[in-house]
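Let me give you the structure first, and then I'll get to my questions.
Excluded from the complex is one protein chain; the other protein chains are retained at their positions.
And now, chain A:
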Amino acid sequence: MLSIDRSIIDAIIAHARRDHPDEACGVVAGPAGSDKPVRLIPMDNAARSMTFYEFDSMEQLRVWREMDDNDEEPVVIYHSHTATEAYPSRTDVSFAGEPGAHYLLVSTREPDSEELRSYRIVDGVVTEEPVRIVEPTVDPHAVQSYMFGQSPTTVDYECSPGR
């Protein structure tokens, strides 16, 4: 299963819409071994195509080194299909080179709704997995402490009179 924050999903969809009808692509990095996508890195589609995407090789080197230096890995590799469903094509399967990554596909073929699906691609075998979008709410079971004047959703910069 892919668990990913709503804010990251929104940004990926915005990227896909911006580049439509060309395919958009990018990475969400996270701490190595955590399986947690945290840092969104939209990449250029060097192919600038409606049916094909390819990371720019120099940009990829820079981004992969940066991840290495930060002890991160590509947790999610995303791209959009702009006229077909969000299912990996034979091309996607052939070129999938990161067995540990979630391959997230966004279809922007409908103008006002997006199809979002995630896959593992290992040794040429595609396995779909559920996507859990984590809404930005406070986990009621987490141990929390708040500083004076703050609540989980608001910060009071001034104390109200009479409190």
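One rule holds for everything that comes next: a contact is a pair of C-beta atoms (placed from the backbone, for glycine too) under 8 Å apart; a residue touches a chain by one contact, two chains touch by 3 or more; residues count from 1.
One rule holds for everything that comes next: contacts and distances are computed from a predicted model.
Among the names given as "MoaD family protein", "Lactate utilization protein", "Transport permease protein" or "ABC transporter ATP-binding protein", UniProt records the absent chain under the name "MoaD family protein". The chain not shown here touches chain A at positions 23, 25, 27, 43, 47, 49-55, 57-58, 60-61, 64-65, 73, 77, 79, 81-84, 88-92, 94-100, 123-124.
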